[in-house]
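To start, the structure under review is shown below, and the notes come after it.
One chain of protein is taken out of this complex; the other chains stay put.
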């Protein structure tokens, strides 16, 4: 393990100093040789209502300065288990939506092709679709993944001109990912769903595709442990992708997001769920929808960084397991 | 139902666009023909410590842009059940307290006389008294209501010059409403009471009038479901008025209020309580004490808007039931 | 004059109360019969770096509550001179950029066709192009206008995929407006230009088209009065369109904008310039690039509202003059 | 001089430490023996639009921690010249407007009767009237004062129920002070007037009473020195009262106030004016309308503290001169 | 009891008015005659990452204006039980760390020597060590105390030049206090521990010294009541010192602190724990690490004030018991 990258420990390099990278890990532009490739995706052209998540990666990099190396609850030390680095940001041109979608997809294809698993910091909630497309193109997704989605919204809408089909954006990613066979609805669970709805049946597409949709009012009785049981049973031994839209958490914890919905998960509930996913075959993960302009205090990004670390622990353990 | 007002659904009228009205419903200045009359009450001359709730209606209008049409937990679609509109604001002259009290009362009298039930956005917590007076004057309150009050403070003080009697203000409304026979203490419940107190017996007036005062430290053991059971048992089949002072919620959820008291209800707890009131004969409701200057982020107003929607669902169902 | 709309003066309708409209004027959805049509344009899909101006109209409506009826410096009372109202917002679909560009253009065409002059609140700085296109389509622009542009940036770039031609966006509007013959470069002046530049010749397109580009470091010596002299000499008797990107002002006055450039105009300097434009044939005007999430205090929107009032005075006087 | 109070200079009592008092001077509840009595007036019941100045004194006390002892521009050291202390706050009951007006007046009567001159921190701009009334009752105003008023608004309105006469509030103080013979209009000057107006002649009352009203657009040409010349010529040798509504300054400097008007004085201009008043017989002064909730950063209060120090220098020199 | 100090109750001295002291109690610079000596400690030179707690006492004084006199949950009225006052701040020189450590220690020695128990407002979390040293020097700690520490971090690190031994700072106080025999590890409990860790064994020192370290993920199952049981069993009848680092609470409740760790205690949980400590022999207490610049809203300080009041109730009851 001693040959893996580690964040600096020299007392003359305190955590508030130096160039900001994710979790204070080296900035390594090439995924070759990495086990976990952390990267930002400064894309928010898929945002319907309040844009701004394009600067999420920058703010999460700053906030991740607070992170240390060991998971207090599980004992996992991901930087000991794996080679982890910050690849920088995926390419995005804010004046070219179609080009950006393609470029992001290609970026994650290259990561997968290099044998690394992705840990992405959004950007809006369009990006899990692009990551999954990239992973498939890179050969990393022979079968559909189980999606563990933490989110206030199911993201199975039909938004786009003419409403004839679903345009790629942050309200449709899960629908399209199911459509394209990237996600296996029957193995997937959505947690944190809530808020007023557009119609009685707005989330029907997901439900009919087999997704277990745990609404927040149901979660009140189910709790983190009941939720965990359902996720683990459904996900089984197959590959799992974890995506966290920070609006799945309560706006008191994550105010800096485009469409806050009062009455969401606490950080503690979500930490318990994530820590309970140990042993699943997690093959990719992200944290999305941090919109810095809506929370200049950085509290939202601070939470996002903490969640990304939990995801990293899962990714690192799974990777180490697979590498035997 | 197709002839009821609905918020716009045209994709070219997205929710961030257009003149701000409550829940994006039409601005209809005349209550005739309405079932539920939503209105702002930009009054805060009854505030003892930190004024500012007079601009609460404006901020809640903005925040209510996020609301959609269906209640995810109960399935209720209030705009399908009823004719609902935004009447605008009650008349207030900030240089004339007595005149303002009278004008607000008359405003709600006219709503009641027109056959509509009120859903008011404060303004400080003086206004439930004025609404109830107006409802009685308008013929809508033949008997005292059961008061369901969410609040950190019982509002049964004796504030005013000489302390000889209780002046009409935001610390006395419940006392005076009981005094005037507008509220039946024995059918009423207060939830969220907490904070340091002026004396050992500062809330005695309410208790002696029969009000069930659920202090927050008692709520810890009772929970939302135990609270609900008490409310439902007391309220019975008679008319119910719901008033929410946002300081009943924890300051993490609602920092933008005049007298925050750490250690309050979570949004989830209150949502569960409100949703559990289905079937009661709710005849009026309000959300008060949003003070925008104390929370320019709008998070408090966002919560207030969500709670107003829950109240609207209860009002709409009750109204539809009564109209059979 | 007594038959023109006026903001409410009833003491029981104080300026903090009621539905927010521009300058507290009536919301009149149809331009027929109006002299000056005020409208919001909640569009920011043309933003390159930091989006968010789509909610500018909502915040400016709130901030314009502070406005009264008479210009203290010039004595002009625009609501006495003209029929003025708030048309609401132009149609925009945030998931359909091309459709939105067309819809906004059509919105302003209809205003022009109805005989009204536009006063628009952005939205990003793409919109003057769309307004001018709409005015021409509506028959209101027989000849190119003189553009008076207050802005830190000349907006004559070539941004877009492949950089082969200039895409319609907020960095290119002036270039395209000149290209399309909507603006007469030789009669036009840009004020407030500053900041670091992409290259030595990034603004050459405008200069070669005859535009007088007054950089801020030149303005230091020229001053408001020297600037005014140049504008008036160039604009002459022909039609004038005034566009204000709030980043032309110093970020201390207008922090809530996408690309602030330290070292800009003071409000007082710009007020003096705008008031000095009396007598010019102003046929349209706008204030753009207020991004509320970047200034929740509303100070930027407060300035924008004040500037819009100055523009309104110019529009109203010119309209009254034309109508004889 | 060695027997005058001084702020602590012990390095173990740094300026951020200790109980907050005005300018770190002792809290002395009794005016007897003082030359200059500094006091807060936590009153804002006279506010028309946005209340909140009642907590101004508390925030200015905090901000005045930054103040040292010597005026860098004039060399005046007020604590060497005079006995100065912080009396605490005037009595106010937020539930009793009439009683509060009387109690504040009596508070300042007692100060004057004790032979001290007042330096007051508001509170809204009602309070100069109450201070002047108190000074007269205390025997300190044998003749009307020259008023030097820094303000965006002339405060000569007729606000109040029925609009039959002017109610005591923050929009009428100057009118009533002239009416009551407390202020000599012909010796008085108002600086900073601006903003949109209610009518063509809204400030006529003051002008007809002889007040020199320097509008901001006129100030552009007059400058601080021209303004000073006018003030000094008018004020002459008689007693002068200085009142500063912080909205006279530009909102970039003082955003935390109820009715900001873009385009106001800079701090530097006002400093030059105040320093130029040396030699006038200043007998009282105040700084008003700091509304902390509208500027939690404290920047507005920081400016207010600096201006209060400039006023203190003038008061102290004049007092020392009178005492020979 | 009638001869004890009380906060003012005169309606003309409302809580927002007057000089800010802790809980609106008199400022009494001499501890003689006091039972509980409240004091600020404006020291943050022991801060590793984000300084700023030196202004904590000032902000908590302001926030404590909201406090009344009776504990709603326990009925305790501390000002009736004891003589309580605000001593002002301990001496600190920000340019002299060693001198400051000594001066603070001496300050608390004098309090103890005068027979008062301390209630301190930090300042960073170095200060409990200094208080305990002072108490011992003053004769008030014949035996080691049981430490009840609410904190995200165990503060048993070895930070300092050369890392050879533990320097006195806010990451080492508990280690040194155990080392010096001020704290009895076996009777002590730490609550709220969480966050990523520097190593697998970073907190071993405390654990080996017998401290019961309740990590937050363990607290999820233990709850406030289970935690209470452990504290009470360990603390027994001996002396107890309570120290609260506000980062023990969740950052949603206390964002204004140097090293926030998402996923902490709620205010309600901590209130329940503190109230459950009645009957223990509490001999001193503090609330630390409020960093005002990181939360200008004052919400963190508001919570800190409420917690200090809970501590005061425990101190007052214990003191009254001891004085029998």
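Read from first to last, the chains carry the letters A, B, C, D and E; within each, the first residue is number 1.
The criterion applied here is as follows: a contact is a pair of C-beta atoms (placed from the backbone, for glycine too) under 8 Å apart; a residue touches a chain by one contact, two chains touch by 3 or more.
Keep in mind it's a predicted model, so treat the numbers as computed, not measured.
Peer 1: Could you list, sorted by label, every displayed chain in contact with the chain left out?
Peer 2: Result for the missing chain's touching partners among shown chains: A, C, D, E.
Peer 1: One chain is left out of this view; which of E:8, E:160, E:238 or E:276 touches it in the full complex?
Peer 2: E:160
Peer 1: Tell me which of C:195, C:238 or C:276 is the one touching the absent chain.
Peer 2: C:195
Peer 1: So which bits of chain C touch the chain we can't see?
Peer 2: 48-50, 161, 163, 193-200, 202, 215-217, 220, 250-252, 255, 259-263, 294
Peer 1: Spell out the interface residues on chain D facing the chain that's missing from view.
Peer 2: Against the left-out chain, chain D lists 11, 14-16, 66-73, 75, 77, 250, 252-253, 266-268, 271-272, 275, 297, 299, 302-303, 306, 309.
Peer 1: Which parts of chain A are in contact with the chain that was left out?
Peer 2: Answer for chain A: residues 10-14, 16-21, 27, 40, 42, 54-55, 57-58, 61-62, 86, 88-89, 91-96, 99-100, 103, 296-298 touch the chain left out.
Methods note: only the chains that are shown with their structure count from here on.
Peer 1: Tell me whether chain B and chain E, two copies of the same sequence, contact each other through the same residue numbers or different ones, using over half shared as the line for same.
Peer 2: Since fewer than half of the residue numbers are used by both chains, the interface counts as different.
Peer 1: Since chain C and chain D are copies of the same chain sequence, what is the angle of the rotation superposing the Cα atoms of one on the other, rounded to the nearest 5°?
Peer 2: 120
Peer 1: Compute the distance, rounded to whole Å, between the mean C-alpha positions of chain D and chain E.
Peer 2: Between these chains, centre-to-centre, one finds 41 Å.
Peer 1: Taking each chain's centre as the mean position of its Cα atoms, how many Å separate chain A from chain D?
Peer 2: 56
Peer 1: Which positions in chain E touch two or more other chains at once?
Peer 2: 11, 14, 16, 250, 252, 297, in rising order.
Peer 1: Quick check of your reading of the touch definition: is the inter-chain graph here a line, ring, star, complete or other?
Peer 2: Here the contact pattern is something else, fitting no line, ring, star or complete shape.
Peer 1: Please give all chain pairs that are in touch with each other.
Peer 2: A-B, A-C, A-E, B-C, B-D, B-E, C-D, D-E
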